[in-house]
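A protein chain is absent from this complex, but the other protein chains hold their places.
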Amino acid sequence: MLTFILKRMCLMFIVILGVTMMTFLIMHFTPGDPAEMIAMARYGVDDLTQEDIEWIRVQEGLDAPLHIQYIKWLNHAIHGDLGCSLINGQPVLSEILVRFPATIKLAAVSMLVALIIAIPVGIISATRQYSLTDNVSMMGAMLGVSMPNFWLGLLLILLFSVHLGWFPVCGYGGFEYIILPALTLGTGMAAITTRLTRSSMLEVLRQDYIRTARAKGLSEKVVISKHALKNALIPIVTVIGMQFGRVLEGAVIIETIFAWPGIGKLLVDSIYARDFAMIQGGVLFVAVIFVIVNLVVDISYTYLDPRIRYEGVK
Amino acid sequence: MSGTGTMKSRKKLAFQQLKKNKIAIIGLIIIISLAFIALFAPFIAPHDPIEQNLDKRLLSPSGEYPMGTDDLGRCLLSRIIYGARVSLKLGVIVVGIITVIGVTLGLISGYYGGIVDEIIMRLVDVVLAFPGIILALAIAGALGPGLFNVMLALAMVGWTGLARVVRGSVLSVKQKEFVESARALGCSDLHIMTRHILPNVMAPVIVLATLDMAFIILAAAGLSFLGLGAQPPTPEWGSMLNNGRAFIQTAPHLTTFPGLAIMVAVLAFNFLGDGLRDILDPRQQRELKE
Partner (left out) sequence: MTLLGIRNLKVYFYSEDGMVRAVNDVDLDIGEGETLGIIGETGCGKTILGLSILRLLSENTKVEGRILYKGEDLLKLSEDEMRKIRGKEIAMIFQNPLSSMNPVLTVGTQVAEPVELHQHLDNQNAKEKVIEMLKSVRIPLPSKRVNEYPHEFSGGMRQRAMIAMGLICMPSLIIADEPTTGLDVTTQAQIVELMKEVLKDSGTSMLLITHDLGVAAELCDHMAVMYPGEIVEYADVRNIFKNPKHPYTRGFLDSLPGRGLKPIPGISPSLINIPEGCKFHPRCSYATGRCKKERPQMKKVGEKHFVRCFLYD
C-alpha cells in the first residue's frame, strides 16, 4: 500500500517536472523578444532604447543558455516565486491565489450538479436498458457531450436572465450568481458521468454476486442500492478526478462568459494582455493542482475497493 | 500476408453492421451533408459571407435572410455555410496530423518497448497532466491569435489518446503468431510494423479519430470563441458566436444559430464514432447483446 503511494508520488514528480519544462518551453518560444516585451511593459513603448532592452536582458538572465534559464526559473517556482505580472507588476502567485477560491467554488458546485443529475439517471438507465427512459437519457447525454458549453451558457443567459430575469447575466456575488455558470458546467459534465455510470452499472449488474443477492430474496431496490451501487461507484470516483480537469478547462470559457473572477478568466485576460508571466504561472498552477487532485483520487480509490486495499497490504 | 482477406471480409461485415446502427447512419448522413455544404458553399450560400451591408444590420430571420443578419449586415446563413468549410477543413487537417503522430508514436512505443516506450508514455502523461484544452489555450495564447496557431496548438495536445490506444493494441497484437513468423522470416521492423501490426490496430484508430474530430471541432470553436482562433472577417462558428454575444438581448439569433451549427457537427461525429465503436469493439458488442 505504502509502496503504491510512493510509486505514484514518484511518477507524479516526474510528470510535474515535465509539466514545468513544457510550460517553460511554450513561453520561451513565443514570437518576439521577451526582453523587449518586459521592457515595453515597464517603460512603455515610447521612450524605449536598445540599452534598456539589453539591460533588462542581462538583469532577467535572458542572455544565459536555455537550460540555465530553466533551472533558475524552476528554482524560483519551487520557492513559490512565479515572477511578476508584466502588466501590473504584482507577484503572479499571489494574484493566482486571490482568484483560486472563486474557481474552486464554481468547480465544487458544478460537480455537485453533475453528480446529482448523472448518478440517478445513469442507474435508472442501466436498470432499464433499452427502455424508452434509457434511450431518452442516452440521447440527452449525447446532446450534452456534443453541446459547446459556451453556447449552453449563452442560451441559459438568454432564457433565465434576459427572458425570465431570474438570475443576473453575469458577475460574482451571492448564490444567485453561481447558479447559471454552475449549471452550464455541471450539465456538460453530467452527460459524460451519466454515460459512465450507466456502463459501470451495466457491468456490475452482469456479475455473479448480483445473482447471489437476488437469490436471497432481496428486492430489486436493495440489490441495486446495496450490492450494485457501491461497486459501480468505484470507477466513477476515478473519473471525478478527470472531471475536475474538465471543470478547470470549462472554467476558462465559462468564467469569461459569466465574468466570474476565477483562474480561468485570469488566464484568458492574461492572454489578451499578452502577460506571459501570468499565463505561464497560471497554466503551471492549474496543471500542478490537476496532477495532485488525480493523485488524491487514485489513492482514495484504493481505499474504496477492499480488494486493492488488501493487495496493497500484502 | 497477414490475413488481408479477413480484413476485407471484416470491413464488409462492419459495413453491414453499420447499416443496422441507425445512430451511426444519421451521423454519417449529417457529415456527408456538411461536407457537401462546405464544398459547394459558393453555390449554396444566398449571399456573400463577408460583404457588409450596413443598412441591413441585425435583421431578424426573414425570407431574404433565413437566419437574419449580423451587426455588420452580413447574411448569417451564408456565414454559417462558409463556416462549415472552416471547421471541417481545420478538423480534417488537425485530426490527420494527430493520427499520424499518435499512430507513429504508439507503434514505436508498443513495438520497441523499453526506454523508448517509457519516454513516450511519460510525454503522454505530461501532456495529459494539463486539463483538456488549457495547454492548447496556453500554446495558442503564446503563439498569438490565428487559425493556424490554433491548429498547431490542438495538434500538439491531441495526439495522446491515439498514441495510448495504439500502443495498447500493439502490445496485444505483437504476441500473435503472424508477427512472430514475419520476424522469423527476417522482415524488417518497419515492414512488420506497417504491414502486419498496423492493419490490426486500425479499428480503434478509426473510432478514436472520428471521436477526435468531434473534440477538435469543439475545441477549435471554443478557442475561436475566446478570440484566439479565426480572425474577422473569417466566417467561423465560434467567433461568430462570440460576436453575437454582445447582441444577446437584441438579436438572439446571432447566438442561437452558430451554436446550433457547432453542436450538429460535433454531434454527427460523436454519433458516427460511437456507432463505429459498437461495431468494431467486441467488448462493447457483448454489452449490446445483453
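Residue numbering begins at 1 within each chain, and the chains themselves are lettered A and B in the order written.
Convention: a residue touches a chain if its C-beta (ideal position, glycine included) is under 8 Å from a C-beta of that chain, and two chains touch if they have at least 3 such contacts.
What you see is a predicted model, and the numbers here were worked out from it, not measured in a lab.
**Student:** Who touches the missing chain here, A:A77, A:I178, A:L196 or A:A213?
**Tutor:** A:A213
**Student:** Would you indicate which residue among A:R99, A:R195 or A:H227 is in contact with the undisplayed chain?
**Tutor:** The one listed residue touching the chain not shown is A:H227.
**Student:** Footprint of the hidden chain on chain A, which residues?
**Tutor:** Contacting residues on chain A, toward the hidden partner: 207-209, 211-219, 226-227, 230-231, 234, 304-307, 310.
Everything below uses one rule, namely that only the chains that are shown with their structure count from here on.
**Student:** How many angstrom between the C-alpha centroids of chain B and chain A?
**Tutor:** The separation of the two C-alpha centroids amounts to 22 Å.
**Student:** Under the stated contact criterion, what part of chain B meets chain A in this complex?
**Tutor:** Within the complex, chain B touches chain A at residues 122-123, 125-127, 129-135, 137-144, 214, 218, 221-222, 225-228, 238, 241, 245, 248-249, 252, 255-256, 258-260, 262-263, 266-267, 270-271, 274, 287, 290.
**Student:** Looking at the complex, which residues from chain A come into contact with chain B?
**Tutor:** For chain A paired with chain B, touching residues are 11, 14-16, 18-19, 21-23, 26-27, 29-31, 129, 142-143, 145-148, 150-151, 154-155, 157-158, 162, 199, 202-203, 206, 244-246, 248-250, 252-253, 256-257, 267-268, 270-272, 276, 279-280, 283, 286-287, 290-291.
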